[in-house]
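The other protein chains are all here in position, but one chain of the complex has been omitted.
The block that comes next holds chain A.
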Amino acid sequence: MVHAVRRIVIVGGGTAGWLTAGVIAARHRSRIPSSFSVTLVESPNTPIIGVGEGTWPTLRTTLSRIGVSETELFRKCDAAFKQGAWFARWTTGAANDGYYHPLMLPQSFSHINLVPHWLARNDGSSFCDAVCPQGKICDDGLAPKTIATAEYEAVANYAYHLDAGKFAPFLQQHCCEKLGVRHVLADVRRVHLNDSGDIRSLETEQAGEIEGDLFVDCTGFKALLIGETLGVPFVDCSDVLFCDTALAVQVPYETEASPIATHTISTAQSAGWIWDIGLPTRRGVGHVFSSRHISVDDAERELRGYIGAAAKDLSVRKIPIRTGHRQIFWKRNCVAIGLSAGFLEPLESSAIVLIEMSAKLVAEQMPVCREVMDVIAARFNNTTEYRWGRIIDFLKLHYALTQRDDSAFWRDNRLPETIPERLQHLMLLWRYQSPWYHDEFDRIEEVFPAASYQYVLYGMGFRTELEPQMVEGSANNAQRAMRENIAHTEKLRAGLPRHRDLIRKIVQHGLQPV
């Protein structure tokens, strides 16, 4: 007789735990509670780390599928719109050095690659502005939609900045009240294995023994199940990505009417970079750096220097970072999602998107019985390892392309032995051919599409050699696409409201469901 998989037990109640619970419960809703259960066990004492307040546009689809209202997200999680990231001083370090990585695809992206045409023009315009309106929208501080745009729909593609400390309780309420997730507040004292080595049950301090068929480890850096119990080793990646410490601080706005940036601002420092994320209530600012290249005191000095006078009475929280991931993510009947699976610096807000993708994969491929679980696990491991690899490559690209020579941190980042081989090959390829569409990133669900590589490469002054003849054939189409982009840009700039004004309206009136 087969051993059916019916009882899903998630351990840990941060963003990872509740998002996973929501995604799985929503997907299997028709089976709950008669033949399927989702239980989330959470310690009443462990604080939530709340990594990263930046997200990807995928979160809109995820939240809409879970069935939460976008209006409520704005009301309860201090959410703001995020339309991309501005990278300052990453290329040369000069005061006017900066580029956007927006969330909209380049104009007509599925029909034509505009990179060669933009390179051939060589007219000093930024790549982002030549192919997409979003840089200008961010410059103007405009929202990506209007109060008449339905929930989760966009005029310009967007994600969110949100208060992670409020996001988890928000999801919890929805999961428990609407999706039938069972919430158990208890400390796990011991993990029991059965004879084959699978996890059989959790022995808890307050709620007795909890049995399950599939366990999801969302216990954060502790990695209680995947690491401590099942012994899956951690693969350290600090030889590629050097940052190992973060200093975080919350900065109040000058006035209630101060504009809210509608993009993440990432400003390179001497041995790391500073994130600056605008929520309606405050800015979240933090310095991520390599303690091998700068002392914590100096790093704090750079952080306070960035914030200016407002930093005077603010206390700084220090967070150690362990860059890397598990060797495998699903072992036996346990899958790790969130920080237990690994962590990378929040340069491209990859943490929450990876949680969403992992949870979706588990929910969609949910093994029917234990007998097929190893097949699904192998597939999950293969896909997830690929994703971590591509994120690491993409983050490293930001460092590998720098021309900065002002500190060992930037010089070390360019050393070939610190650049993954696959990325080295791609960078060689891109000297002669620009990335486009499905040339290289051909999985159905890539974390970063080819467009993201285009924005970073050509934002950072990378040059692809071109034969002039190569662009002639499609020159008319390219001209039309760029003209359309100019018209689209003007239309959006004229029609979109100011970021803070729209958030205020959403909180007051709400967005319509359709």
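In this text, contacts are C-beta pairs under 8 Å (C-beta built on N, C-alpha and C of every residue); 3 or more make two chains touch, one makes a residue touch a chain; residues count from 1.
Note that contacts and distances are computed from a predicted model.
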Pick, from "ABC transporter ATP-binding protein", "Thioesterase", "SapC family protein" or "Simple sugar transport system permease protein", the protein name that UniProt gives for the chain of this complex that is not shown.
-> "SapC family protein"
Of A:Ser35, A:Thr61 or A:Thr146, the residue touching the omitted chain is A:Thr146
Considering the complete complex, of A:Ile265, A:Leu344, A:Leu496 or A:Leu511, the missing chain is touched by A:Leu511
Footprint left on chain A by the chain that the document does not show | 146-150, 505, 509-514
